[in-house]
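What follows is a structure written as structure tokens; I'll ask about it next.
Note that one protein chain of the assembly has been removed; the remaining protein chains are unaltered in position.
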Amino acid sequence: MVKIASGMLLKDQPTGWIGRVVSTDLPDSEAAMLRAMGLRPGAVVRVCRRGTPTVVEVVSGHQCKCHCRCRIGIASEVCGSIVVDRESH
Amino acid sequence: MSVGAIRGPVGSAGPLSKDDMTCPPNTHPSIFLSAAALPIHDWQFWVATAVALVALYVVAGKFLPRRWLPWPGKRSGRRVSITIDGKRPEGR
Partner (left out) sequence: MNPKAERAADGVFRVAMLGNPNTGKTTLFNRLSGLRAKTSNFPGTTQDARVAVLESGATTIELIDLPGVYSLELETSESRVCREVLDGKLALKGERAGDPDAVLVVVDGSKLARNLTIVGESLRRRLPTLVVVNMIDLARREGIEIDAEILSEKLGAAVLLVSARSGEGCDKIVSMLAISRIPNQTPPGTVEGIERWADDVYAACARPAPTHLDEGDHAGEGPSEASRRVADTTDRIDAMLIHPVAGPVILAVVMAGLFWVIFSAAKWPMDAISAAFDAAKAWIEGVLPAGILTDMLANGVVAGVGTTLVFLPQICLLFFLMSLLEDTGYLARAAIMMDRLLRPFGLPGHSFVPLLGSHACALPGIMATRAIPDFRDRLATILVAPFMSCSARLPVYVLLVSILFHDQPALGAVAFVGCYALGIVAGLGSAMIARRTILPGKSRPMILELPTYKRPSLRTAFLLTLDRAGIFVKSAGTTILAICIVLWWLGSYPRSGPSPDGDLLRAQAPLQASAEGARDFDERAARADAMYAKERSMVGMMGRAVEPVFRPLGYDWQLSVGVLSSFAAREVFVNTMAIVTTGNEDGEDEGVLERVREARRGDGTPIFSRATCWSLLVYYVLAMQCLPTLAVTARESRGVKWAFVQLGWMSGVAYVAALVTYQMLA
């Protein structure tokens, strides 16, 4: 069962929003899958499409100039359990 | 789209001539088989029946557990590890 987390949630962010993942309050299997796909605490994400489903772009290798971008479609109830924060520069 | 262009296995062994028949031609279909209606003196009948039985075995083998269907000769393949510490590799 997917729980609704508190704080800024990924599902509430508009299209184009860029921020960082703070935590995921998901069952182990889903959390592990998302983590393996790059969506882990500290990862930079950009909301490509808000709604059902939500499409996010996970930016990896952000510490160097050559970013890797990976696009993931996520059911909205899963997004409701991903806590995010604005990207601080 | 071809409509049933492939001939189905409807069977057309063909009617026997009157000389071949040993029972009245107008017999009403009955549940039990009359030996006269099976060409038991024709070796081809036995070959065809054996083939049909093998075919039935092949069909049954798709559904029934392997241990219910003995097959002559040794089992194919070498032993392969399919359990991990006694557990199946996949769980539900």
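Letters A and B name the chains as they come in the text, with residue numbers starting at 1 for each one.
Everything below uses one rule, namely that a residue touches a chain if its C-beta (ideal position, glycine included) is under 8 Å from a C-beta of that chain, and two chains touch if they have at least 3 such contacts.
Please read all numbers here as calculations on a predicted model, not as lab measurements.
One chain is not depicted; across the entire complex it touches A, B. Take chain A: the residues that touch the chain left off the picture are 2, 28-30, 32-38, 40, 46, 48-49, 51-53, 55, 57-58, 60-61, 63-75, 77-78. One chain of the complex is left out; on chain B, the residues touching it are 1-18, 20-21, 23, 25-27, 29-31, 33-34, 37-39, 42, 44-45, 47-49, 51-52, 54-56, 58-59, 62-65, 76-84, 88-90, 92.
Throughout what follows, only the chains that are shown with their structure count from here on.
With centres defined as mean CA coordinates, chain B is found 58 Å away from chain A.
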